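To start, the structure under review is shown below, and the notes come after it.
In this view, the complex is presented without one of its protein chains, the others remaining in place.
The block that comes next holds chain A.
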């Protein structure tokens, strides 16, 4: 059985030409850009024996960074899902002065060098910063704590949810809401039973993107985190630290764990997203 028949078992004439070319190109591109560099990580970590590998990736200090990195990233993505949705809603549904300006501001975390964001946030939230000095009397410390990590991750994740939800929200007919209202649903019921399920696939995509970005984020976090071992150290920093000590194998070992874990979580979110998209009848 040739490759062509393998990928195209029914042997129907396709309307769109170039299936083989497109698939081949996609696979080559993906291999060159993503798979080969990533496999290098696995190869490098393979220089370690099983027990060495396990010792590195399960040391208490490293495990503490997993908890912070993945925990804070999930939380930040969740916060962005809620407030990003609200932001997108405000931008789509209402018109107010300065709307275009706010719309443009949303993308700023994309464009800003992450170090700039980190310095700005640290200056704001440090004990003597504008916001930090207001929170200090309340006993809330943001900079140099896990909370600071969360703030930085929320900051960089904002555009993802807004930009994925916005187009779907724009396409949403107001007729759906009118239909729900004419059937006796109140605003809360209309939102939870009609709008949210329709927006859910896009919202999940935005959540996944914000999460993925947050897990890998380095620049903006290290400034505000303070990088206290066991408290406010993130996994990417552990990897950098190990690299700086020329511990390439150790760095890649941690990277492998991070990679596998991230991949599994993204896979799960994508499956969830596919499932909810199917439920909204967009699978046809």
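In this text, contacts are C-beta pairs under 8 Å (C-beta built on N, C-alpha and C of every residue); 3 or more make two chains touch, one makes a residue touch a chain; residues count from 1.
By our rule, contacts and distances are computed from a predicted model.
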{"item": "Missing subunit (named according to UniProt) among the choices \"Glycine--tRNA ligase alpha subunit\", \"Cytochrome bc1 complex Rieske iron-sulfur subunit\", \"Biotin synthase\" or \"Sulfate transport system ATP-binding protein\"", "value": "\"Sulfate transport system ATP-binding protein\""}
{"item": "Absent-chain contact - pick from A:185, A:259 or A:274", "value": "A:185"}
{"item": "Sole contact to the chain not displayed, among A:194, A:225, A:238 or A:269", "value": "A:194"}
{"item": "Residues in chain A touching the chain absent from view", "value": "173, 175-176, 178-186, 189, 193-194, 197-198, 276, 279-282, 284"}
